[in-house]
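With one protein chain held back, the other chains of the complex are shown just where they sit.
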Amino acid sequence: MTQHRIAILGASGYTGAELVRLIATHPAMKIVALSADRKAGMAMDQVFPFLRHLDLPVLQKIDEIDFSGVDLCFCALPHATTQVVVNALPRNLKIVDLSADFRLRDPAEYEKWYGQPHTAVELQREAVYGLTEFYRDEIKTARLVAGTGCNAATGQFALRPLISAGVIDLDNILIDLKAGVSGAGRSLKENLLHAELSGGTHTYSMGGKHRHLGEFDQEFSKIAGRPVQVRFSPHLLPMNRGILATVYVKADPQVVHATLAKAYAAEPFLKVLPFGALPSTRDIAGSNFCHLGVIGDRVPGHAVVVAVLDNLTKGSSGQAIQNANLMLGIEETAGLMLAPVFP
Amino acid sequence: MTQHRIAILGASGYTGAELVRLIATHPAMKIVALSADRKAGMAMDQVFPFLRHLDLPVLQKIDEIDFSGVDLCFCALPHATTQVVVNALPRNLKIVDLSADFRLRDPAEYEKWYGQPHTAVELQREAVYGLTEFYRDEIKTARLVAGTGCNAATGQFALRPLISAGVIDLDNILIDLKAGVSGAGRSLKENLLHAELSGGTHTYSMGGKHRHLGEFDQEFSKIAGRPVQVRFSPHLLPMNRGILATVYVKADPQVVHATLAKAYAAEPFLKVLPFGALPSTRDIAGSNFCHLGVIGDRVPGHAVVVAVLDNLTKGSSGQAIQNANLMLGIEETAGLMLAPVFP
Amino acid sequence: MTQHRIAILGASGYTGAELVRLIATHPAMKIVALSADRKAGMAMDQVFPFLRHLDLPVLQKIDEIDFSGVDLCFCALPHATTQVVVNALPRNLKIVDLSADFRLRDPAEYEKWYGQPHTAVELQREAVYGLTEFYRDEIKTARLVAGTGCNAATGQFALRPLISAGVIDLDNILIDLKAGVSGAGRSLKENLLHAELSGGTHTYSMGGKHRHLGEFDQEFSKIAGRPVQVRFSPHLLPMNRGILATVYVKADPQVVHATLAKAYAAEPFLKVLPFGALPSTRDIAGSNFCHLGVIGDRVPGHAVVVAVLDNLTKGSSGQAIQNANLMLGIEETAGLMLAPVFP
Partner (left out) sequence: MTQHRIAILGASGYTGAELVRLIATHPAMKIVALSADRKAGMAMDQVFPFLRHLDLPVLQKIDEIDFSGVDLCFCALPHATTQVVVNALPRNLKIVDLSADFRLRDPAEYEKWYGQPHTAVELQREAVYGLTEFYRDEIKTARLVAGTGCNAATGQFALRPLISAGVIDLDNILIDLKAGVSGAGRSLKENLLHAELSGGTHTYSMGGKHRHLGEFDQEFSKIAGRPVQVRFSPHLLPMNRGILATVYVKADPQVVHATLAKAYAAEPFLKVLPFGALPSTRDIAGSNFCHLGVIGDRVPGHAVVVAVLDNLTKGSSGQAIQNANLMLGIEETAGLMLAPVFP
C-alpha cells in the first residue's frame, strides 16, 4: 500500500504521542518528521519511553524540517503559536490541526474566547471544521482541517442530530461533563498532580467560562438557524482517558433515542446502545469509538443522553487521523479499528 | 468526662468501621459491644486491620449482647433486616439507625422505593429524620433517629434553604451527582472491582430509579408545602470517599448564595465558600464537613450549587454520631472536629 | 490473507476478552466460536461492553461448539477444569492453553503446587511450555502449548539468559514483584474491590507460597542443570495492567546488562534499555512488549534487573497469540505490534 509521508509538529505532548501510537499500526502512513521545539535533538523514546519499540525520526525544530517530502502534516501545538506556525508552512501542504486556532469561523468569537485577535484570519476562513461525521465532504477536499475540542466533540455527537431533527427544546440544553486528565495535556500544574487529583472530583471552568462553548455556540446555532446557547459544566476526574457527557434535554426520550440511532446507523465509530442502556468511559478508552445511550427521566418530557469517547483518540488524535484518511483518499477507518483497552 | 456506653450493630461494614474510627477519639463514648452476624467470634482487627491499635470487644451475634449495659446503639445493618432487629431491641434503648428503614414517613412510599411492605410501621412513625441541622430539636428528645441517605444529605444541604426561602423554581431542579465507591458498601459486586471501576466514569440508577429520591420527595415537598420532584442522576467514580453534587436551579445566583450563606452562618460543619468558588471532594474527605459553593451560569437566571461531603462521615457515620451527641446531651461537635485528610 | 478459524473457551474472563481485543485487528484470525458456561446465550457485548463494535458469535456452552470448523482453540478456563475440558477436545485440534494445567512437566510438582493430582498426565507430557522466545522451535510443531504464568514470564525474561550464561550466583536470586490487579481475574474477592485495593500496597502469597514458583523451579533448574530455588515476593498494586519485577542478582552489573542485551538483540518484543535506565509498567501497558533494564547496586558485585510487561498481553493473551501464530505458520508478530497505550 502507498505509504503517505507524515510530519507531526508538537510531538512531545500527549496528542502528538497519541498520533504516533496510532500511526504505528496504520497501514498507509509513515512518519518522516517529528518536531518538538525545546526537545529538539532528543529521541522520541527519551520523551515517551512507551514508544521505544518504534523506529522514529529524531525530534527537530520546525524550521529544520524539509516539508517537500511531506504529504500531510499534523499540527499539535498550543493555540496562538499554531496560527503563526501554520501561516509559515508551504501553502500546498495538507494540514490537520489539533489546536483551537482554526475551529471558530468568526474572528470576533475567537478573540472573545481566546483573549487575543486572530493573526491568520485568511487561514481561519479556509479551515474546515473537523467533526468528521458531519463535515465529510468538505474534509475530503480540504487543505486545512481544524480538529474539534474534545469536549466539544462529545457534546456535539449527543446533540447535533437532535437539533437537526428539531426534537428538543433549544432553550433547555444542559451538558454536565466529566473529563479525564490527559485533556489538560502534559502541563506542570498543581491541580494535575496525582496527589491533588486522584481519588476526588473537581469542577473546572464552570459558569460559562469553558472555551469549548465557542464551538457549541457556532455549530448548534448554525444547525438550528438561530442562536443556541447550551449550559455546560465540566468536571475533572481521576481518569487518564475519557469523557462522559451527561446531556439533559427537554424532549420525548424515545424520540431522542430513535433520532440518534437513525443518524448513526451507518457510522463505523458511533454506537448507539439500546434504549435505557448507558455507556461508561471504560468501554471506549484507547479507541476511536463513541458510545451513546438514552434514558427517560422521571419527570415526563425529559431525556438524558450519555455520550462517551476517549479525548485523546476520537476527541483529538484519532479524529485527526480519520480526517487525514479522508484528505489522502484512504479508507476512512484505516488504522483506527483498534479495540478499546479493558480492563 | 462521662463515658457513654455504645453498641454498634453491623460492625463489619464500612459505616460500622467508620463509627469505630470516629469513636476511637471521641471524648465521651466507649464501645462496649460490636455485632457482626457472620463474623461473630472474630476480633475486629481481623475484619478491619486498620483498627489494630484499638482495644475493642470481640464481634458478637446481636442476641448475645446485653443491652442493659448500653446507653446508645448504632444500627448499621442492611434495610429490611434493620426493621426486624430494631423491633426486637429494648424499647427504652436510644437508637441511631444508619439504614434506609426509618427514613420515609409514609409506608406506601417505603414499599414503592424498597419493594416490600414495612413490618414495623409504629417505629417508622416514631423515628426522627436524622438530618441534624434541620431536625435538631426533635433529635434531642428522640429515642430513634433515622440517618439519612448519603446522597440525600448532600442534595438537601444544597437545596433546603433555597426551597424554604422560595428563591428557586421548584419545577426545575436537577441534581447531577458524583459518588465515591464506599457508598456501595463492602459488597462483592463486579462493578465495584478495582479492575472495572478505576480510571473511568459510570452512571448508576439513572432515570428516576435511585431510592434516595424517596427522601428528596418527602423532605422537599414538606418544606415547599406542595409536591416537589427533583431530577437526579447519580454517577459512580473512582474515589473511595466523597460525594459531589452539582445542583442546577433556576434562580438568581447571588440570591442563592446569600440564602445559603445566611442559613449556614452558624453551622459548625457546613461551610459556604465565597461566591464563585467551588469545592472539591478532596477538601472534605475523612471529615464531617460539608462545603458548598455557588456560581452563576452563562444563561441568566440559572445558578449552580456544588455541595461536597464524605459519604461515610457527614453522609452517614459522622452524622450518626452528631445525632447521638444531641441525644446523649453531649456537645454536638464532640469527636467530630477531625480535619479532612489531604493529600 | 487466509483467515484461520479461532475458538476461545472461557471468553467471559479477562484473558478471554484480551484475546478477542487482540484478534479484532489480527490480519489472519477470525473468531468463529466463544464459550462461557454460565453466560451461554448472552452476546459478548453484554459481558464486555468495550467489545460492542465487533461482530462476534454468541456465547455458547463448550459442548455446543462444532470444532470441525475450528483451526485453533484458545483455552482460557480455570486450572483443574481445563484438564477435563482439553481431554475431551478432538485430538487433532491445535490448542493454546492459558491456564496453569499444562505448565509443569512433573505430575508430583503439579500436585504440590495445585493441591490435587493431575488427571490428564498424557496431555501434561505432550504440552510444550509457551515462553515463546525460548521454545520457538517446539511451539512451531506443537499441538498443545501451555501458556506461562504472567509472573513466571516476567521473572524468566529477566533471568533465563543470565542462568544460561552462568553469570549470576544461582543461590542468591530474589524477585520482588509488583503486580496489577487484572492478574487476579474477574473474581469477586473482597481484596480486589476498589475501596480496598486502590491507593495502597499489599503483599500476597509471600513466603514461598506463590504457585508460579513451580514454573521458576522447573525452568531455572533445567537451564542450570541443577536445582535452583529463587526467592519470590509478590505485591498487589493499584494498577489494572502490568507487572514490574525487581530482580536482585549477585553478579557483575555490566555483564548482566551485556548478557541480556545480546540475548534479546533480535527479539521483536523484548527491549533492553541502555545500562542504568529502568522501565516502568506504564511503558508497556496494553502491548506485547517486555522492557528490561539493569543497574548496579551500591554494594559491588550486585545487580538489579527490572523487567516490565503487561500481564494480560505478553503475560498471557498476547503470548498465546504469538504462540498460535507460530503454530499456524503465520508471521510471529502478526496482530501483536500494537503500541502501548499512554497516558
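All chains are identified by letter, namely A, B and C, in their written order; residue positions are counted from 1 within each chain.
Keep this in mind: a contact is a pair of C-beta atoms (placed from the backbone, for glycine too) under 8 Å apart; a residue touches a chain by one contact, two chains touch by 3 or more.
Quick caveat, the model's predicted, so the values are computed rather than measured.
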- Query: For the full complex, which residue in A:A108, A:V121, A:A195 or A:A224 touches the chain that was left out?
  - Reply: A:A195
- Query: Touching the left-out chain: which of C:I8, C:A184 or C:L213?
  - Reply: C:L213
- Task: Give the residue, chosen from C:N151, C:Q218 or C:N240, that touches the chain omitted from the document.
- Result: C:N240
- Message: One chain is left out of this view; which of C:H26, C:R103, C:H118 or C:H302 touches it in the full complex?
- Response: C:H302
- Message: Considering the complete complex, identify which of B:A88, B:A108, B:V121 or B:V341 is in touch with the unshown chain.
- Response: B:V341
- In the full complex, which residues of chain B touch the absent chain? 14, 17, 20-21, 24-25, 48-54, 182, 198-199, 240-241, 268-269, 271, 273, 279-280, 282-287, 289, 291, 337-343
- Task: May I ask you to list the residues on chain A that touch the chain which is not drawn?
- Result: 14, 181-182, 186, 188-190, 192-199, 238, 240
- Item | Contact footprint on chain C, counting only the chain that is left out | 174, 176, 178, 195-196, 199-203, 206-208, 213, 229, 231-233, 235, 237-242, 244, 246, 248, 276, 278, 280-282, 285, 295-299, 302, 304, 306, 308, 343
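Here is the rule we use: only the chains that are shown with their structure count from here on.
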- Looking at CA centres, what chain is most distant from chain B? C
- Note on the structure: chain A and chain C have mean C-alpha positions lying a whole-number Å distance apart equal to 36
- Task: Averaging only over C-alpha atoms, locate the centres of chain B and chain C and give their separation in whole Å.
- Result: 45
- How many angstrom lie between the CA centroids of chain A and chain B, rounded to a whole number? 40
- chain B: positions in contact with at least two other chains: 195-196, 199, 238, 240
